[in-house]
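Just one protein chain is left out here, and the rest sit where they should.
Chain nomenclature is as follows: A, B and C, assigned in order of appearance, with residue numbering initiated at 1 for each chain independently.
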Amino acid sequence: MRKIINDPVYGFITIDHPLILSIIAHPYYQRLRRIHQMAFAHLVYPGAVHSRLHHSLGAYHLMSCAIGELRNKGTIITPDEELGAKIAILLHDIGHGPYSHALENELIPHVDHEAISLLIMQTMNEQYKGQLQTAIDIFTNDYHKHFLHQLVSGQLDVDRMDYLSRDSFFTGVAEGVISYDRILKMLVVTDDELMIEEKGIYSIEKFLVARRLMYWQVYLHKAVMGAEMLLVKIIQRAKELLRKGKIADGATKALNFFLAAHESAVDHDELIRKHLDLFCSLDDYDVMCTIKNWSSHPDKILSTLSRCLVDRNLFKVRFQGEPFDAKLIHEKRCDIMSRLDLNEEEAGYFVFTGEAVNTTYDPGDERINILFKDGSVKDVSEIDNALIHQQLAGPVKKYYICYYR
Amino acid sequence: MRKIINDPVYGFITIDHPLILSIIAHPYYQRLRRIHQMAFAHLVYPGAVHSRLHHSLGAYHLMSCAIGELRNKGTIITPDEELGAKIAILLHDIGHGPYSHALENELIPHVDHEAISLLIMQTMNEQYKGQLQTAIDIFTNDYHKHFLHQLVSGQLDVDRMDYLSRDSFFTGVAEGVISYDRILKMLVVTDDELMIEEKGIYSIEKFLVARRLMYWQVYLHKAVMGAEMLLVKIIQRAKELLRKGKIADGATKALNFFLAAHESAVDHDELIRKHLDLFCSLDDYDVMCTIKNWSSHPDKILSTLSRCLVDRNLFKVRFQGEPFDAKLIHEKRCDIMSRLDLNEEEAGYFVFTGEAVNTTYDPGDERINILFKDGSVKDVSEIDNALIHQQLAGPVKKYYICYYR
Amino acid sequence: MRKIINDPVYGFITIDHPLILSIIAHPYYQRLRRIHQMAFAHLVYPGAVHSRLHHSLGAYHLMSCAIGELRNKGTIITPDEELGAKIAILLHDIGHGPYSHALENELIPHVDHEAISLLIMQTMNEQYKGQLQTAIDIFTNDYHKHFLHQLVSGQLDVDRMDYLSRDSFFTGVAEGVISYDRILKMLVVTDDELMIEEKGIYSIEKFLVARRLMYWQVYLHKAVMGAEMLLVKIIQRAKELLRKGKIADGATKALNFFLAAHESAVDHDELIRKHLDLFCSLDDYDVMCTIKNWSSHPDKILSTLSRCLVDRNLFKVRFQGEPFDAKLIHEKRCDIMSRLDLNEEEAGYFVFTGEAVNTTYDPGDERINILFKDGSVKDVSEIDNALIHQQLAGPVKKYYICYYR
Partner (left out) sequence: MRKIINDPVYGFITIDHPLILSIIAHPYYQRLRRIHQMAFAHLVYPGAVHSRLHHSLGAYHLMSCAIGELRNKGTIITPDEELGAKIAILLHDIGHGPYSHALENELIPHVDHEAISLLIMQTMNEQYKGQLQTAIDIFTNDYHKHFLHQLVSGQLDVDRMDYLSRDSFFTGVAEGVISYDRILKMLVVTDDELMIEEKGIYSIEKFLVARRLMYWQVYLHKAVMGAEMLLVKIIQRAKELLRKGKIADGATKALNFFLAAHESAVDHDELIRKHLDLFCSLDDYDVMCTIKNWSSHPDKILSTLSRCLVDRNLFKVRFQGEPFDAKLIHEKRCDIMSRLDLNEEEAGYFVFTGEAVNTTYDPGDERINILFKDGSVKDVSEIDNALIHQQLAGPVKKYYICYYR
């Protein structure tokens, strides 16, 4: 029993295990079809409408390739481990809520998506009578072969390889293309650590530069941020209205539940655990449909912000190296207060500042080790004539101001 | 004032006219972001999530190229005509409702999307003080230069060139790729008719074969049809409930209005005209969000069908050359009646038959004329050693049966 | 021991058997680097400079894929058979002489390249102590599993799949692209016959249409033929001079030997067999370098023709459906006789006619069988609504006239 799925990025994705086919058919997994991989990036890059489901299928495909390559080089990976690693990557993002990163910490505060992914995997493990245990162990890095976890989650995991490849493909930002097939061929496991063969150095440099470019040029694109900040402010306003008892009706049932529940919740983990099925019914459609409803809501702030997002009348965003001057912020707020007849607190929904941070390569996090022919191992930032130098190892912080036009 | 849009299919799309930029920013146009170009094809081809907006931008790009090529060959096209042709193609699909073709004739019966496109263009023309008049004349084929209409709507228009290119790109069905750039270079206008130069014959053959393939392999894919038939049955059931007074609550306001209104309407055109703004707020999000709500609706038929679509538990579809045997249909209905405890009429929502039709090349519709070096003109199906022969000029009809698993 | 070769068409080609590595390193095989896959097509399509070596490596890669797919579907292929099939395809073209098809029958008359391929394979088999025997049996269709021969040589062999893919890639003729990966996935063996699964029908149609297009648009392109006819006439003139004792000096030693030897030879097979090593030193460099020398040869005809080819001053070619009028030919000959001061026989080098023939699909040769789900088998030209119809099954003949400008 074999299924072949057309994928414009890799050609064909082959699935040949009944458990995997069953997991893919599970409603929890199918929900990922209704969550955009890149939230509102499609408002700038119209092709970037691909789903979390498509990304996780792609990462699954790369995992299959990686396992094949490592086995060719003599690394032992049992069929059970193969299945575990494939399921772990298939489900690594299953805990994402609507608009994933863009709403993380707003909609479901205090619980990150990886914790929810684990919760869902555990629930599914019960349904599948323990067949997901190896996957869970690999996901949580409790499996004794550490390198399998590194393939799922590390500086050079198949998750990153797929999202960079896929996001650059669907946005049409050719500069973000990485040579995933060559990187896969350069993978090697030594002492239970995932490494890159010496002759793969330049492919790794290219990979890190592509990621750097995708962050600053695409993920943190000013108009993309302008859209995602609108979304955040809409949700914040709705929660504020709920808190004040001015009910923000128009939300779908599931969305309304979580907006309300979180305000009063003590143990947010517990809340999700109890209402996991409801959480697993939430997707981008709930949020966008609700925002369409809210665009005629009696609350002027909620309706104005919602209408802006629906009609793509986005916040303006400006970046600079230093924090923005309080005077400038004040001026902009005064302007909006008079234009929209708001008080100062309310103007905060329309003019605000923040920080965007990205690190090109963080050797302190998960190192990328290069294995030289003589058996020595060096971090990619420490080789001779390294492109990736010390200075890039620290985070780059940019300050932004965001305001209604 | 120039805007560049990344497009994974063509690289970059350039927009350099303020009126076009303004039209693109119009909420009516932005709505197309929320309508899938290929309805539920993404349930089979996960990459096929691109929007009607993206398609119309692509067709606009090809129109720009076509105009440039024709001018290079000496065809006179004035700046006003260029603008008109570009706007006509940009707006040619603006009248599509949610899930476009899949729901056409169900949601808004008796009014096709082209009529609604025209209505919307006329309304926008008033807003823009007549600046869209040339576009409208080209769209309705009332403009004296017929070939401009042919570029917008004909056997070889930029609409088809874009949707074939784009749909094959996003599905990853490489066989659907056409050589749009070569076809564009082979375009020529003679006696106000769009033609193809002799040396473009093989590219045209390839184009027709690609279209044939896309129809049978993608657009009429059994699982894609299984999904779109589910959608149709869901809407039919909701209308039935409304008709019987068993209100199908859960629908968004705009969707509910049109479901209800059409049942009682006499002049459907008039209905749309009066409620154009409401129509222009309808999109895939209304429909999908409503179906998610309906998946727990008290009506068993509505909730079962809705749940199937949400969880991708699609109708099974089988094709054959002759009509299906009444006995087979009856057996399947009996089976479903006992499994779901339904009466015979209700079972019709779960087991039914129909016909799918496609014509590879219809010379009676809009011919593709080949201009030979000696000045003679022949239809592509009449040249020597034609691949596209008489037999393919007729419609191919296939019968299908569709049923709940 | 594994070697990875970058291929712009397929990404990477992996070679993992020492015998294959050794064969590739053999001077006989390395010679294929110096034979253009597409002779002089690069005079029209400047990218078409790829070599026979590259093509055979590509076909080898597709063979690896095909074997993998068939095994996945349960067809038994032993390691020895795998090795045999791979070697057979790697060496299938090793008997090509300089400029392959363009000079076939001119340089080495009466012996086709497949016979020479077999001779070389037999010689190498002795060197490799019989390790090539299975490959030879598969190549000559003497192996009991017929389908392995079909993979090497049939209507749908990996040879054709590679040359269509590769030639369209390097020429940039996008319309020639076939979906080799999908066709490979649709391959199936039933009763020792290679077939295509039902859902691969449209890919096969696309493949046949792509081939048809490549023939008429690329391989038989008028300027390409104009170049290759120049080459043929140059060689014919040189042989004529040799025959008449007016020695055509300037040729490299190996080229000179074969030009001279064939004139007097009785058993051409025997000639090649005796001088196989010398034959295996002949390549495009001998011919082109010789032609460069001949461009200042005292024989006016030889030097004029040679200079034309070197400077890309090609013969003009015209095609038509009927034979050319003797009067036209005579007029053109008279014109050239006076312009270049030639007699009528000599003018035959500068003005001549011929026929080009191509068959879109020949069911009489090697059929393409479609395996339907119900187990029935039909030829691709006999299925319902076939694109590939009876009329295309016959050869299409075009008449050409070729003349010096």
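As a convention for this text, contacts are C-beta pairs under 8 Å (C-beta built on N, C-alpha and C of every residue); 3 or more make two chains touch, one makes a residue touch a chain.
The model shown is predicted, which means the values in this text are computed figures rather than measured ones.
Enquirer: One chain is left out of this view; which of A:20, A:65, A:118 or A:213 touches it in the full complex?
Expert: A:213
Enquirer: Among C:34, C:222 or C:389, single out the residue that touches the unshown chain.
Expert: Among C:34, C:222 or C:389, only C:34 touches the chain that is not shown.
Enquirer: Have a look at C:171, C:256, C:306 or C:369 and name the one touching the chain we're not showing.
Expert: C:171
Enquirer: Taking the full complex into account, find the residue in C:162, C:205 or C:286 that is in contact with the omitted chain.
Expert: Touches the omitted chain: C:286.
Enquirer: Tell me which stretches of chain A touch the chain missing from the display.
Expert: Touch with the absent chain occurs at residues 174-175, 177-179, 181-182, 199, 202-203, 205-206, 209-210, 212-213, 216-217, 321, 360, 384-385, 387, 389, 391-392, 396.
Enquirer: Under the stated touch rule, tell me which residues of chain C contact the chain that is not displayed.
Expert: 5-9, 11-12, 25, 27, 30, 33-34, 42-43, 45-47, 49-51, 53-54, 57, 169-174, 252-253, 281, 285-286, 288-289, 292-293, 310-312
Enquirer: In the complete complex, the non-displayed chain touches which residues of chain B?
Expert: 2, 4, 11-12, 72, 181-182, 185
Basically, only the chains that are shown with their structure count from here on.
Enquirer: Quick one: chain A and chain B, Cα centre-to-centre, how many Å?
Expert: Centres of chain A and chain B (C-alpha means) sit 32 Å apart.
Enquirer: Return the distance between the CA-based centres of chain A and chain C, expressed in whole Å.
Expert: Chain centroid spacing, chain A to chain C, equals 51 Å.
Enquirer: Can you list every residue of chain A that touches 2 or more other chains, as numbers and ranges?
Expert: Where chain A meets two or more other chains at a single residue, that happens at 11.
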